[in-house]
Each structure stands twice: as structure tokens, then as C-alpha cells.
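The full complex has more chains than appear here; those shown keep their coordinates.
Lettered A and B in written order, each chain numbered from 1.
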Amino acid sequence: SDALVIAGVSYQSRLLVGTGKYKDLQETQLAIEASGAEIVTVAIRRTNIGQHQNEPNLLDVISPERYTILPNTAGCYTAEEAVRTCRLARELLNGHSLVKLEVLADQKTLFPDVAETYIAAQQLVKDGFDVMVYTNDDPIAAKRLEEIGCVAVMPLAAPIGSGLGIRNPYNILTIIENANVPILVDAGVGTASDAAIAMELGCHGVLMNTAIAAAQNPILMASAMKKAIEAGREAFLAGRMPKRRFASASSPIDGLFF
Amino acid sequence: SDALVIAGVSYQSRLLVGTGKYKDLQETQLAIEASGAEIVTVAIRRTNIGQHQNEPNLLDVISPERYTILPNTAGCYTAEEAVRTCRLARELLNGHSLVKLEVLADQKTLFPDVAETYIAAQQLVKDGFDVMVYTNDDPIAAKRLEEIGCVAVMPLAAPIGSGLGIRNPYNILTIIENANVPILVDAGVGTASDAAIAMELGCHGVLMNTAIAAAQNPILMASAMKKAIEAGREAFLAGRMPKRRFASASSPIDGLFF
């Protein structure tokens, strides 16, 4: 009943996961299973989903029958590369139109190049893709990407692979308040509470990879993340108690915060 | 297998809950059920567990057969009152020795009076009680209370009823590192992520009341808290990824943090 709807499809899980950085395909499979994710994102430039016929194919392990495969453009640094990568993915996946667009600015920070992202998003929307789009946490950029026609906007919590958690909750909150499409935090989550915080802010979902894959026990961390996402969602829906300096205070604290 | 052991008894749930501030006894019951708690704390000075024979008795709803009842001394401002209250509880509960000691300093802040708490704890330990003890987040006081013989030490995250979350994670962490008894955060948790953070720090459990009872939907929040505690515990056991400014960084950030 509390489904996440993206491009007209309903999902019970609000946790989306990646497939990179695992020890082997078996660990990938077990962690993804433990996460309860229904949408699994795949870096087309780094992962074999059929481009290389004689090599291990991720889709043998993460079956498109069971999971919604979300091809992403990780490793693309121009709009052109990103668009080309999406088209390749669509071919490999038999016309599948859902993609995750990311156009990166540089290899060090992995921050998005927002201007290039606009260009790629416009092209992809025009080409009939359902575009979920990685962006920085600028509320203006997020709104612009929605206006371009993206089906979901995915601001970073912190740099990709940093594990720093939500650096600027105000920005994420403003993005959510302004949005008419699902907002999913993508990148920067480091541990379970980070995911819960994202959901408590009102995010519709969270996408993560390193936080699970780079934990000492990825499978157990995947389970933790599943529960954290559900906990944060329920806490958001339940409506938390007000913050007060003391229980005896007649009104919530205002202005005063550290 | 990952049990919380207090005074020799094993518990599967690491979430302990109170019974105050609910709309009615039915809501109390449903919320406690949804929380999955096995230990339920009861303020002896405010709750009828048999002192008043013709009034509704909480134990009719929260059965001692099913739950471990943890009598607490909320509302006691001296060691003497607290000790007397524990003795009354023991009588009412047929010799039950597990109690939660709190000696408050004043009605506004509800901060503990640590010096009085030492006195009460010494007396109660001598009297054969198994004392779980509410204290501030001073690592020295926490250690002292363990040395006195308390079976669990319960530092505050923030003032009782404030919902401010863990104000000083360093102190909680130091308390945990130094401890040979379970450390449970007691007071101050406001929402699910606060509970997860406590567990990720290595706390053995969390006790809460207002965060559930004062949510707009207490039963849903109880469920959120159950999952958050499990998520935080699993994330702790799973071993989180290191924090880095960027994925490309060769080593975790040191010193630099905001």
C-alpha cells in the first residue's frame, strides 16, 4: 500500500542497490538478496550484461526476471558518452527504457557535472527513456531536472564512495518539498542510520553501493540497510515527536539548535 | 545468538520501552507489541501495578508472564525515595530483583543527580537488587556505577523527553569502550535514526518512551524503532565502510571533520 512508484511501476522496497565492488558474484547475489532491493543498478561501462559474450554475465546472477535492472552511466564524463551508453543498454536489455543518468565532472570527486547532465537528460527524455538522474544537492538543479522530464531525481548525500552521510539535510529537504517526482538519495550513505535519516527527511528511496559492498560483512550490512530504510520510512509516516530542550518545556525549541 | 544479557538473563530484543504518555491502555499494549520489546519499564510512583486494588492495573495489559517488568524510580529526587520505591516494587512483584534506578536532580531538566545516584545504587546493590542505572553521559560516572555493582549502565543521549538524539557521541563511545556491563542509552532518543546511531556506536540496547508515545502514530513508530534498533545493531556487527572525503582517496579522512 505504501509503494514507491517510478515511471508507473510500483515497488515495495525503497532501497536500490548497485553491483560494484563485491568480492565475487556470489557475494553480490547474497548481498542483493539480503537487501530486499527490487531495483538493481548496473554500470554499463564496467559490467558485462551481454556486451562480452564469453565472459561471466551479471544477469545470470541478478536475473531481469526477478529484479528491475537499472543501467547507469557511471564513468561517463560528457553528455554524449552518457547518451550513447544508455542507448547501448537499451539494446542489450531489449528495449528497456529505465536508466540512471550520471554525468561526472572529474575522476577525483565524482561530483556530477550538472550542466552536462541537463543536456544529456534533455536528449534522453526526447529519445523516450525514463530517466532517473544523479545530481548534486542544489534544489534549483533538482527542480530543473524534474522540469526536463526526468522520472526521478537523485541528489547526492555526499560524494560517491565517501560514506559521509547527508552533508546538507536542509538542501535535501528543500528538494523534497519542491518535488512532484520521487526523490532518492544517491551516493554518500555510509551506514544504516544515514539511510534512516534520508527516509525521515521524506526521501522516497535511497540508492547505495559502497556502503554495503565495502562493509566488513556486506551481507549483514545489506540486511541492516533494508531495516534502516523501512525504519526511516515508518518513522517519517508515524510523525516524530517534537524536539524540545526539556520535556517540561511548553513549546518546541525554536531557533536554538546546534 | 546475538542476545542481550542482563543480570544473567538473555533477551532477543535490544529495545526497552516505557509505558507512560499513551492515550489509553490499549494503545500502550499495541505499541509495546509492535516494538517487540521484552523488557518494559514501569514508573512505580505513577503507575498502578497493584498498589491501588480497585483501579486499572497495568499488569493486566502488560503481563509479567510475557514481559520482564522493569520497575523504575521516575519521580524520585533523593536516594532514600528511590530505595524505598524499589523495595515497594519488589514487594508488589513478588521478590523481583531487577530495577531501573533513577534519582533526578530537578523537575525542569530531569537530569540525574549523580551523587545521589551513587548512594542509592550502593544501597540497592547491598540489598540484593539487580540495578540498571540511569546516569548522565560522563564516562567517569558510568564506570563508577559499574564498579558499585550495577548490572547495566544507562547514560542519557539527551534530556528525558527532549527527543534531541545523541548530543555527545564521543562520551557514549568512551562509556562503551570502558564498560564490562551492558550500556543502554536511556532518554533523549527522538526518532528511528537516533536509535540506530546509538546501536552503531556499540550500545547494547536503547530504552525509550516519549519517542514512541508522543509520535503522531505511536504504533507505527514502535515498529520503526524495532527495525531501527535491529538495523543499527546489524550495521555495528557488519563493520561499516570507512569515511573518506572522496572514493578516490587512498586513506580515510583523518582529523578533518565537521
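The rule is simple: a residue touches a chain if its C-beta (ideal position, glycine included) is under 8 Å from a C-beta of that chain, and two chains touch if they have at least 3 such contacts.
Just so we're clear, the structure is a prediction, and the values are computed from it rather than from any experiment.
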Copy count for the complete homomeric assembly [2 present here]: 4
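Operating definition for what follows: only the chains that are shown with their structure count from here on.
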Centroid spacing, where centroids are CA-atom means, of chain A and chain B in whole angstrom: 35
Footprint of chain B on chain A - complex, ascending: 107-110, 159-164, 190-193, 196-197, 200, 210-211, 214-218, 220-221, 223-228, 230-235, 237-248
